[in-house]
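Of the protein chains in this complex, one is absent; all others appear in place.
Going by the order they are written in, the chains are A, B and C; count residues from 1 in each one.
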Amino acid sequence: MVKRRRIVVLTGIRSEYDILFSPMRAIQEHPNLELQVVVTGAHLAPSFGYTVQQIEEDGFPIADRIESLLDSDTASSRIKSAAIQLVGLVQTLERVEPDFLLVCGDREETIMGALAGAYMNIAVAHIAGGDIVVGNIDDSVRHAVTKLAHLHFTISEESAERVRKMGEESSRVHCVGNPALDRFRLLPSLTPEELSERLDFDLTTGPILLAIQHVISSEIEDAGRQMRITMDAIAELGYKTLISYPNSDAGSREIIRVIDEYAQQLSFVKTYRSLPRLEFVNLLKMVDVLIGNSSLGILEAPYLKLPVINVGNRQKKRQHAENVIYVPHDKESIKQAVQFALTDQEFREQIMSCSNLFGDGYAGEQIARVLADVQLGASLIIKDWAY
Amino acid sequence: MVKRRRIVVLTGIRSEYDILFSPMRAIQEHPNLELQVVVTGAHLAPSFGYTVQQIEEDGFPIADRIESLLDSDTASSRIKSAAIQLVGLVQTLERVEPDFLLVCGDREETIMGALAGAYMNIAVAHIAGGDIVVGNIDDSVRHAVTKLAHLHFTISEESAERVRKMGEESSRVHCVGNPALDRFRLLPSLTPEELSERLDFDLTTGPILLAIQHVISSEIEDAGRQMRITMDAIAELGYKTLISYPNSDAGSREIIRVIDEYAQQLSFVKTYRSLPRLEFVNLLKMVDVLIGNSSLGILEAPYLKLPVINVGNRQKKRQHAENVIYVPHDKESIKQAVQFALTDQEFREQIMSCSNLFGDGYAGEQIARVLADVQLGASLIIKDWAY
Amino acid sequence: MVKRRRIVVLTGIRSEYDILFSPMRAIQEHPNLELQVVVTGAHLAPSFGYTVQQIEEDGFPIADRIESLLDSDTASSRIKSAAIQLVGLVQTLERVEPDFLLVCGDREETIMGALAGAYMNIAVAHIAGGDIVVGNIDDSVRHAVTKLAHLHFTISEESAERVRKMGEESSRVHCVGNPALDRFRLLPSLTPEELSERLDFDLTTGPILLAIQHVISSEIEDAGRQMRITMDAIAELGYKTLISYPNSDAGSREIIRVIDEYAQQLSFVKTYRSLPRLEFVNLLKMVDVLIGNSSLGILEAPYLKLPVINVGNRQKKRQHAENVIYVPHDKESIKQAVQFALTDQEFREQIMSCSNLFGDGYAGEQIARVLADVQLGASLIIKDWAY
Partner (left out) sequence: MVKRRRIVVLTGIRSEYDILFSPMRAIQEHPNLELQVVVTGAHLAPSFGYTVQQIEEDGFPIADRIESLLDSDTASSRIKSAAIQLVGLVQTLERVEPDFLLVCGDREETIMGALAGAYMNIAVAHIAGGDIVVGNIDDSVRHAVTKLAHLHFTISEESAERVRKMGEESSRVHCVGNPALDRFRLLPSLTPEELSERLDFDLTTGPILLAIQHVISSEIEDAGRQMRITMDAIAELGYKTLISYPNSDAGSREIIRVIDEYAQQLSFVKTYRSLPRLEFVNLLKMVDVLIGNSSLGILEAPYLKLPVINVGNRQKKRQHAENVIYVPHDKESIKQAVQFALTDQEFREQIMSCSNLFGDGYAGEQIARVLADVQLGASLIIKDWAY
């Protein structure tokens, strides 16, 4: 009998878990793989919805809960929280002794996981290396993780190419597409009526906007002002708008403050701290325009044929499909772009045939298959410069 | 009057400090720069010579001492120690608020410094990016630091080219040469008689060997056995040999045990835990052959026209000059290579005209100049993919 | 010339700082003492008002800011936050090398400070040892600090006696009274009109209630329900009421949620996250009844001749003056007690001659004097069992 390979998946926040969900399910269901989840960061923070509960409800086995998120808005607290994650993660890995540590994206838990794996001779598999989202520490972190990881699961061919350019050996690079797309297939569908009831907000008649705006780490001081501009645009447009709170980055509390201030005065606006996944996925299928700087707009909206108004620098230089319209932090520009996306016939047709740069919705299975099949040992652990 | 830029230099171990010494001196003496040193790791560990004392004697101002090195040999303890460094470093940077954080090489403090700087919007300057030393976590870490750092001071043109290939913008890359060479110029010379007295070991007649062998992180289990082979060769050669203890990596204690076992029985062998820098620099000028896998053999020996027998995989794929002979962990191969290096006339002539790949001994001044002159602000902090 | 003794004062939350303010001022003004403040915990958390700003405004020199408060409500997060404080504090003490570490009360930073001092051979001076507040981990912590501290500044004779009973030598015990009383003397007075304007809440006509209710660590699960009862009583009483948010303990977020829920619906209720000290001290002088379980009711209200309705177990077995009425978590009991306190003539006369168990408002000066005069060295550091 084959010994099952043990995979530790590390997750620190709900947005990341949305991507990891499908690979986790696929690992759990693979006969030769064993899943253990390490939960940390914002998942365990009440201010960010205590989303560890979703992971429990999904039935994934939790190896350890590592409380780490400091109650702070400073840049220093973010990296200190990460150091606390690392201290805890080493303890977990020492006990669990996995064959792989699977991390995702460009967050502090991602690089902390990559470092723990690399130093402890545990193979690190990284989802979403090679992407570019200029204007953010995230890019530096994502690329640094690439240099530490042993396997790369990229979400596009362009990103795969960039990973190889950084000196990574081709055999380590697997373009599997964006695992977040898998959940549109995996999760059940709700009707507009059902969703309206669950959200206590009428979604049966449109148009409906969804706004998600995160902090840019190099523009922390401006976070509140930038959110205010977006909220002004939303206020003047007057459409039904759902607003999701941002990730737990330095500056995010300021954004939340601004959102709350407007939301209290605008009856057509509804805010969510952390929408349950089923509701969120169905919401994405129903909204007419996505506003803000969420990576959802780049990475998932094309699959859903959803128009996106990307505000500011956060996703600026990222490879994107025809559904994205870039605007600066300027009220009028945001308003015009929303109107255009809702009404321009040519644009709307173009979107319906929008290219699928980020895979076909089966990334999770492909990741599980590679983890089960790749040769373990020194050839995996010892990295060579590719060229 | 110009406000002086504040530079925090982070150092965790003597070998790294040997490289940082010249830049630190140059920063200290530059009229527009202010130096603060953060001392951590092996510098504060009695097992590794408590080398913080050298830093104090050199008259550098210490911002904080961050005790971090766990008394352990496991792979996990190395990264856990690093996490402890990071927690402490964040606290220091919050208080000191430097303009730059200067780190060096490929160690855990290097990447912890790079992460703290990158997340805290402090410009990270990195010495010795782009090098390759295959067979080691160190390469992954060094390249990851490159992706996090804002300024790159490379020790060779080849390394500068590799840094650019990883997507770093050319304007951030400065090939300054190896700062460790500067100290051969900066420190006073001793006569063989003086040095013999200081070391309590006769260096007035040769040949004299120097052996320095570190652990390879991917071959931790073999560390003791590998050292044993080198010691067998030294025992049979019978030449006067000085042996320096290895860096504080997982597995290093086992190497130390082997060294001590042989040293007790061989009268022509003398060991050092951590030789004072003045003595060490003068010793390097006097020895006839360097054995082991120290990066000294690659990076400094050419400048000194010193033959090097590099044992095993640690520096295997590294760019090197004509002074290096590569051998496997095999007693006879080591012995033959030493004899060849001591006696082969052609080889000895070739070495005397050995090429100077790693600079001219003025790296420290160049680094200080760039730190004083480079434009600060968003253009420095926000990184772009170069191509 | 006498070398000034260096005193590090450790503070983690505003309520504690209110007590430490007067000793800090007295230390700062004493010619033979030098003050350094270490700020940590809730002082640096936006959720708790980022009260480090008050410390800066008061002009105290800050040795380090140690971010430590985890964004969590669990019991585990409280002690993990404390461990993070301890890691940082050791680093600070290593750099600052104080003669004394002054801590206060029964919080996690108190015992972390006491441990750091005791192990590092720094004399620990403790304010408010020997008190009893049953039903809480706080008691255990306060007594444990007593066993670690080298000097005890008690707030009452009863507490001094209890400290001696625990085996502490009499020479170490100084009954100085409650330093929090000093600020009623030290801070300027505001008129009701001025204060009303600053608080945006009319205090010129009464009666005015002030409610402050903290979590009991052994009743965390009940925190929300208990607050709800108090809020129901306040709602039915209908008097002008100011409500202060609780300390950052596990469970406190739940209390805040309840407060906010009621406050949004009751026009005569006003909430404060963290009232500026000047306003708070003047408010205490003006309110007619204090409700909840704040130690203010026991320790400061008698000095102000202020009636207190103490709800639940938190201060139950504590030595108290005639101004305190104890009630269970029961709406009717709370309401009746408030009415009684506002209207019963005999009770109101009794309060005006209420005994001053907790000193005369000059504790800070006495503490500074002892710190300046006590004999340093082994006799201070090495503790003996008293009997």
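Everything that follows uses one rule, which is that a contact is a pair of C-beta atoms (placed from the backbone, for glycine too) under 8 Å apart; a residue touches a chain by one contact, two chains touch by 3 or more.
Just so you know, these numbers come straight off a predicted model, no measurement behind them.
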Options B:E67, B:D360 or B:D384, residue touching the unrepresented chain: B:E67
Touch criterion as defined above, residue of B:R183, B:K240, B:R253 or B:K383 at the omitted chain: B:R253
Candidate in contact with the missing chain, chosen from C:L10, C:L69, C:I84 or C:M231: C:I84
Absent-chain contact - pick from A:V8, A:A26, A:A42 or A:I66: A:I66
For subunit B, the residues touching the chain missing from this view: 44-48, 67-74, 76-77, 80, 84, 248, 253
Residue numbers in subunit A that touch the chain omitted from display: 64-67, 84, 87-88, 90-92, 94-95
Absent-chain interface as seen on subunit C, which is shown: 74-76, 78-80, 82-84, 86-87, 90-91, 93-94, 108, 111-112, 114-116, 118-121, 132, 134-135, 137, 139-141, 143-148, 162, 165-167, 217-218, 317, 378, 381-385
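Basically, only the chains that are shown with their structure count from here on.
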Identity of the chain that, by mean CA position, is farthest from subunit A: C
Mean-CA-position distance for subunit C and subunit B (Å): 52
Whole-Å separation of chain centres (CA-atom averages), subunit A against subunit C: 43
Centre distance in Å when subunit A and subunit B are each reduced to the mean of their C-alpha atoms: 39
Touching two or more other chains - residue numbers and ranges from subunit B: 84, 87, 90-91, 94
